[in-house]
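Each chain you see keeps its place in the complex, though not every chain is here.
Think of it as A and B in the order they're written, each chain with its own count starting at 1.
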Amino acid sequence: DVTISGYGRTGVIYQESDDTRTNETQIVSRLRMNIDASTTTDQGVEFGGRIRLQWDQGEEGATESPGLLYVTANGLTVSVGNVGTAYDEAGLIYATELGAFDRSVGGNSLGDFYAFNTDGYDRGDQVGVAIEYAVGDLTARASYIDPDQSGYFEDDADDGVINGYSGFEEEFGVSFDYVWNERLELSLAAVQNGAGIEDNDQYFVGARYAINDAARIGLNYIDNGDDRAEFFDPNADGSNDYDLGNTIALYGDYTLADGLTNIEAYIANNDGDWASKESDNAFGIGVNYDLGGARLGASIQRDYDEDVTADMGVRFDF
Amino acid sequence: DVTISGYGRTGVIYQESDDTRTNETQIVSRLRMNIDASTTTDQGVEFGGRIRLQWDQGEEGATESPGLLYVTANGLTVSVGNVGTAYDEAGLIYATELGAFDRSVGGNSLGDFYAFNTDGYDRGDQVGVAIEYAVGDLTARASYIDPDQSGYFEDDADDGVINGYSGFEEEFGVSFDYVWNERLELSLAAVQNGAGIEDNDQYFVGARYAINDAARIGLNYIDNGDDRAEFFDPNADGSNDYDLGNTIALYGDYTLADGLTNIEAYIANNDGDWASKESDNAFGIGVNYDLGGARLGASIQRDYDEDVTADMGVRFDF
């Protein structure tokens, strides 16, 4: 059985910037197609695989992801290859995102960690293994990514820095999602050596409570880890003198009486420190209007550099 | 809803050439697969997207196009991303093409303009927006292509020439097609800054009349514009001393009594001037035989350099 599913989205994003050479308002589009192939054995065990085709604005053409392979039975799924990771798939980690583009400049993790790879691996012989177990209201995940299972690159230098790249440690992650009484969602996640960077350990705790059928409120805490990758330099001065800090975000959403319009907002606080940072607070408000199979959305947000960004667009799923 | 459609064609093309190193007769094949995904909202508005996979003879592997996104309702279609352009989609602009390969060395435009991109953008952050409105016998189109919406490249040099590339102007195009009484087709199109090249303005007027059910005759006029791209040098001497001129083409086709065999021909006149040009006249004759879902075709043509080219092949659509 082979199916193709995914989504498209397009619209306009405004990004305040000090760089006078670039246009602050640009059209941004994405088209994602997941090709999923699977077969079920006589015992009811499902084997399958996925290759993703995706085009993002600014790319020369659509890209093909590395392949994902999985086997699933009785709620347990084991995947190999280009796997989704436990930390990235934690239930609430992206819950502050707003609008048709699902962006959150303040509430999302600032750290670096692996996820399902869409545009192709950068280097080495990367491999991942992930396990997900879903039983009743609980989902548990664990993942392991080896950026170079061949072992060649790790050995090339004592400090594991190759061509300006570090990141040859093995990443481990776990996450748990639990829904209590259909009202309270809890989400916990941790990742060690995020994105293969030594000691880049990150933690996440989130909770969201449905006050009634229309309103939800949530609180996320993220320890953004210690991203000492050679290529990561938020100060742009080579000093490596920065701190991604911890992020606390309060967020909620409310569906209007029409049942189609959803208002959403967040306010986030980050105690880190980097050169362009102007404020410990970021916030945003967004709206989505359900067209049935598609949605119109918009948001306006201010980030920790006190730059304003806004977007308006449409997204459809197929 | 996801569908894959397209065509394949293969055969032999002969091209007379003074270059003794190259083989004059070669096998030429193409396989095109358009992956189209769409969804329709409760209001009857259709949202969709397309990625094209295509392999052409001589390419290392199949290529993936950038993505196209569109929304359509009540005859109005708005597309964003890798859009088809108004000039390229004018109803009769390719009407002189012959045979299974749909080639016209004399009657097609000699100018440079954007179209749906199959092999990937060359550079920059290209984006297009197009509108098409079809009502009754009229189809109207407008398109806009920005070769670099980021604005970076345009600013890099005063004359907009980067790494031997010019072509960072924004292209605008319009076209109109009208069918009168199911007998007379009219087609008008214009494009400004074709292919992003400043002042490369091109115009097209075409008309085709169905004398009866079997025979049609048409006349096309093309102003090929002023292609002063840095990389375009038909004289191969760096002189930039050439003129693509205007092309007038008379063409027609006739279906034999078997209802399957279609004979087609054109004669074209171009008043331009470039180094290899030997004649103001080009002409060709072709034939297609309908197999029902596929067709066999052949053509023989002479171009403005007085070189003869001929082809024979098969094309099938799926």
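Methods note: a residue touches a chain if its C-beta (ideal position, glycine included) is under 8 Å from a C-beta of that chain, and two chains touch if they have at least 3 such contacts.
Remember, it's a predicted structure, so these values are computed and weren't measured experimentally.
Engineer: Whole complex: how many copies, 2 being shown?
Structural biologist: 3
In this text, only the chains that are shown with their structure count from here on.
Engineer: Measure off the straight-line distance from the CA centroid of chain A to the CA centroid of chain B, and report it in whole Å.
Structural biologist: One centre to the other, that is 41 Å.
Engineer: Any idea which chain B residues touch chain A in the complex?
Structural biologist: By the definition above, chain B touches chain A via 1-2, 35, 37-43, 45, 47-51, 63-69, 71, 80-82, 117, 119-122, 125, 127, 129, 149-152, 155.
Engineer: Going by the contact rule set out above, which residues of chain A touch chain B in the complex?
Structural biologist: That would be residues 3-6, 8-10, 21-23, 26-27, 29-31, 33, 53-55, 57-64, 291-294, 314, 316-318 of chain A.
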